[in-house]
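With one protein chain removed, the remaining protein chains of the complex are shown where they sit.
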Amino acid sequence: MNDRSARSDRAKLRRAIVVGAGIAGLMTTLELAEAGIPVLLVSLGPARRSPSGTIQSGLDAAVESGGDEPRLHLDDTLVGGDFLAPQPPVRSMTEAAPRLVELLDRMGVPFERSPEGRLARRRSEGSRIARASFAGASTGQHVLAALDEQVRRLEVRGVTDEHGVRIPGERLVLVLEPFEFLGVVRDDRGACVGVVLQDLRSMRIKAYPADGVCLATGGARALFAPGAGEPLSTGSAAAAVHRQGAALANPELIEVCPTAIVSDDAAYLIGDAARGEGGRLFAPKDPREARRPRDIPERDRDYFLERLYPELGNLVPPDVAARAVLRAAAAGDDPAGSALTSEGECPVYLELSHRPAHVLEARLGRVLTLGEKFADTDPRAEPLRVTPAVSRTLGGLWVDYEADDSGRIVVGSARNHATSLPGLYAAGGVAAQYHGASALGGNLILADLYGARLAAASLIAYRAGLARSAFDSPSSLFERAEAAERSRYEEILGRSSGREDAENPFELKDELGRALLSDAGALRDDARLYALLETIHALESRLGNARVTDTATRMNQSAQMVRQLGNMLVYARALAEGARARAECRGAHYKSKHDPRVTPGAVGRDDARWLRTTLALATGDGEVRLVRELDYELGGRTIHVTDAVDTRWVAPRPRELGEAERTRRRAPEES
Amino acid sequence: MSDDLASTSLSSRDRRAFVLRKLHSLTGVIPVGIYLSLHIFTNAKAMEGAQAYDEAVAGLARWPYWSVVEVVGLYLPLAFHALYGVKLTLEARPNNRRYPFSRNWMYTLQRVTGLLALGFIAYHLWHLRAQVGLGTMERADYFPRLCATLSSTTASGIPVAAIAYLIGVAACVFHFANGLHGFCFSWGITVSRRAARSTALVFGLFGVALFAVAASTIIYFATGSRLVLAPGAASGAPPPITCRDLTAGSLAAVVR
Partner (left out) sequence: MTGAERTVSGGGRIRVRVRRQDAADAPETRRWEEFSIERRPRMTVVSCLRRIQRQPVTADGRVVAPVAWESGCLDDSCGACTMLVNGRVRQACATQVDAISPKGEPIVLEPLGKFPLVRDLVVDRARLFDSFKRVHAWTELDGLSALGPGPAYSPTRQRELLSLGGCIACAACLEACPQYGNQSDYLGAAALNQVRLMNLRPLGALNEVERLETVMAPGGVADCGKAQVCVEVCPANLPLVDSIQQVARATTRRLILGWLLR
């Protein structure tokens, strides 16, 4: 075998495996396939159904015109993320952004047009300059569809070997769906040589060899309730490889979307597109306001974001907006605001009705639909009541990068997007890299795409350096991994013999979601985090008593839930431990104890001690260990990394967002 | 594209089904639909009396090679349309109870009326044209034959034949009018739902008019009364006869 061979010594087609068919997974697949590498793409469901399709924000890309340039985009991103993001990858991402937007344009994403027919732009949260290309308020959907189309095109394309000869019966991209990723297969030196998958229709478990694996399984939003039923964002895959040794980075970080329609058991997120299009947030000045929102005259409305942040106004970074909403909802006094679980006393509204209906219809169709379908409100005519909700986890699998002396990413280095398990790469929402402590809307899709591109290049380099193809590894490796997962599954099924006190896994998951929301949501404190760790511990032992009432052999979603929940608890523990440890306020991670506005003398963001990445490793017994540095193997080398954040481009500075002097709103007792 | 799967789907020249389907659509209008319209107006001549009717009916038959034209220009297309229509009807899976939208009803009715039309035309041809072909009847006998048949009733006084004719004609006319809307749709003459709705209105009115003429012809044959004036039937018409108190036999006598 040489590094270019399409086939291994045993004449097997050397596929790489991409797990997850969201924006990141599809882009990785396309990049690999373009390099001629056959791909096995695995996903829980059809690509079109992936969570990244719900992203409403556009893609920020600074083209050198109108006073904009990538340097400013970099600055906005770093400020938005409260300087926790490593700067070389962010810098390279902002530089690559315009090319990525152009690529999507060629693929057919229907970006908004200028009168001249070129790309038109609007402002995203956290940026002063309009640099987002967007497709209505459903950019994610259109991007996902465009990538899906391209992958489908490759699904019918054949494979040629290094001599240009067609390999009969093979397709460049092979899709397995609905399949669940259970874990990686590692060889005796710890390298990742394949994955174990379960066919969710037949429930058959099988190991698949791979020369390079990339996880793109998205974030772990479903850890939090409501909306926790989301079956595609459990974080189970990340937790599974974490258990197998991959480090997590910043697992404690989450993003809180300031504007969501929250109902009994679902949260319908409204992204920054609405505010980018002119949407304004307000609270009635009088917390006991009895008039219908549309009847409240302008003078009785408090446009609190515009008042507090005259410069960015409604487009402050999401965590800032979310806390402001919570404070407003708590009617003035308590700067910590109410917890995310309860709607505050005082409703907060998103006003769009001042914008012409035809503009809203053309550019915010999705938001109008959400209002109409889930809040019985027509945003064209009436302000929409909103509540903050958890939109994603920001941390995830730790991934490496390699920067050159000039501080730019070395494209093609096998280190980029490498997890700490050799041969395993990660991109998209499952990996922590670009957002720091708060993710700006305009960077969501961008980071998915750029990360995927880089991860693919890396994987190609890794694959080229392989001395032996995974397809030539002893089959006993795969059989053992397969057998282990099978017996785990059998064990879960075996629990169906019911005891009276048996637990329902879905119920347990719901409890976990509610606990995380109240104790590790937008507003955190150490006592609650300790309580959360207790809860997680309790849930873990109750899970051992979980009963699977389902004995069927097809689509057994209960057994699947039990297994996923085991992983989710591991992730949740890392989240809680990380949150407990991080003794500061940074981005969406907020503890009132460290907020100088609440606790006099507190430092707020503590760059001296906490400008660093939380690195979490799993211990064998399900516990988590936070470390300051780690070593990992790659291509026969040992690479040493620490938790330091590379800040070589922009020196960290306080996140001055132009907050005006904190004027208290008219509190009830003062009136 | 270099790869096989895509290229088989792309370069597929397997257009037979498409062309047949287009032919079906076309034959529904040309010639069958056009014949239907003309035929209904020709038959309306009956309201001007037997002589005018005979002339009108015989008018076409006097043309040279009429029988060839008849076969190639009408029977074959009609037979094709009808047979292919039966195939299409068998492929349909109507779901009007679940999805009772008006256009979905039209879809189902198009198929139902197609079958009714098939039954009616078969009977109609056997009843009139085939008898002439077989020599058991003269062309000039059409008028009395129609009068006799259409005005006949069962023992309890129900004019079965006339009702059957009314239903058959209604089915044909509906099928044709709705078919014209479908024709504009499937050839892309209309390209938006709104435009298609406008054509549906126009063709609907056309269909109503066509049916009015045909129905009054049938009622005229059945009862002798004229509901709608036939073209040129304004003068010299016999005084209207109410059908209430007439027997089938006396009606035929009166008309003759």
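The letters A and B name the chains in turn, as written, and every chain counts its residues from 1.
Note that in this section a contact is a pair of C-beta atoms (placed from the backbone, for glycine too) under 8 Å apart; a residue touches a chain by one contact, two chains touch by 3 or more.
Being a predicted model, the structure only gives us computed values, none of them experimental.
Checked against the full complex, the candidates B:N43, B:T113 or B:T190 give a single residue touching the omitted chain, namely B:T190. From the set A:L13, A:A62, A:V79 or A:L119, the residue in touch with the chain omitted from the display is A:L119, counting the whole complex. Interface note: of A:D265, A:D300, A:D404 or A:E629, the residue touching the hidden chain in the full complex is A:D265. Where subunit B meets the omitted chain, the residues involved are 1, 5-6, 9-19, 21-22, 25, 88, 91-95, 97-99, 101, 103-104, 106-108, 110, 181-182, 185-193, 196. In the full complex, subunit A contacts the hidden chain through residues 30-31, 34, 45-46, 48-51, 53-54, 99, 101-103, 105-108, 110-120, 135-136, 138, 141-142, 145-146, 149-150, 152-153, 155-156, 201, 227, 229-232, 263-266, 268-269, 362, 365-366, 369-370, 373-374, 453, 498, 504, 506-507, 510, 549-558.
What we mean here is this: only the chains that are shown with their structure count from here on.
Mean C-alpha position of subunit A lies 64 Å from that of subunit B.
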